[in-house]
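For this view, one protein chain was removed and the others were kept in their places.
Up next is chain A:
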Amino acid sequence: MAQVRLSGIAKTFGKVTALDAMDLVIDDGELVCLLGPSGSGKSTLLRIIGGFETPSAGAIAIDGVDVTGLPPERRPTAMVFQSHALWSHMTVHGNIAFGLKLRRLPKSEIRDRVERVLDLVGLAGYGGRLPSQLSGGQQQRVALARSLVIEPKILLLDEPFASLDQHLRERLRDEVRDIQQRLGITAVFVTHGQDEALAISDRIVVLADGRMQQVGRPGEIYAEPKTAFVAGFIGAMNMLDGLLADGEIAASGLRLAAEGSGPARLAIRPEDIALSEPADGRAATVRRMIDFGAHVVIDSALADGTHLRIQTDKAIRVAPGERIGIRVDRWTVFTEDGEPRRYRSDTLRSFRDVRYA
């Protein structure tokens, strides 16, 4: 069992609060992504778990043992760094064997374990090479092997694929997920890539300004964002400023059913908008069409010029300047001091019936 428990973790640098009172439990064998924009505190939190930073307040326990005051070398964790952090004067074998030599294991066991882990990361036979003789992806695999070979209870990954190209990043993240599941190791993965987080996580922790915005399964975070920030940060989202009144929200000329009154933010995913005949409060003007092959995204302008992205069928063709009608299937309304309210067009009738009965 390898469970991480963070209780009231906070970190300040001078007058700047990097993390603010965080509570989180990461279960055995779970892969949790810390997701957030730059400066959100995700790397600081990872470094606190790894022992590279000391929290200003709160405690960390691994398997029930308080490790808050322990340095990295005395924690059952291993970190994969964004910059690979390989030692250029050592061979691949030397890099991977370093941690094992520190543990004074017999040479034969070190050799066997290095070979096994090289095989695991798909680099069998590369032990004699220098890091400079490897590609970026291979170097990151070596960094992963170096961390895995000491069999840590918790694997920490700090944006490990940030310096790699998109294609390689996707391949490596699948491999990491596969290895993590095969070994059953608990992992904490820092990323600012929402796709990466959605693709490999058991749970995602969304951070902003040093605070946890939402913790949940990828599908849940995507479908049911709890804050306007999460809604705007995860996946593509149209965020419109609007006003609630008379059972409707009016935003940039768009009018949709919604409860409440006062200012609010209207969130609509591009894939939740369908094309239809133009009507009052349901129309936009095409600015350009982006063909992604599998689908088409129409960048359109609402009545006040606000952009509205619509994801639709690849067979659809529209021309810039063309007036199109839109039908919104799902939308969420965020108010300053309330829970987000979610609406669907197929439940709209009943809602409106109730509202205007």
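One rule holds for everything that comes next: a contact is a pair of C-beta atoms (placed from the backbone, for glycine too) under 8 Å apart; a residue touches a chain by one contact, two chains touch by 3 or more; residues count from 1.
Please note the rule applied: contacts and distances are computed from a predicted model.
According to UniProt, the chain absent from the figure is "Spermidine/putrescine ABC transporter permease", selected among "Co-chaperone protein HscB homolog", "Tricarboxylate transport protein TctC", "Spermidine/putrescine ABC transporter permease" or "Polyamine aminopropyltransferase". In the complete complex, the hidden chain is touched by one of A:Pro72, A:Gly193 or A:Gly235, namely A:Pro72.
Among A:Lys11, A:Arg146, A:Arg173 or A:His192, the one in contact with the hidden chain is A:Arg146.
Where chain A meets the missing chain, the touching residues are 50, 52, 71-73, 77-79, 81-83, 85-89, 98-99, 102-103, 132, 143, 146-147, 150.
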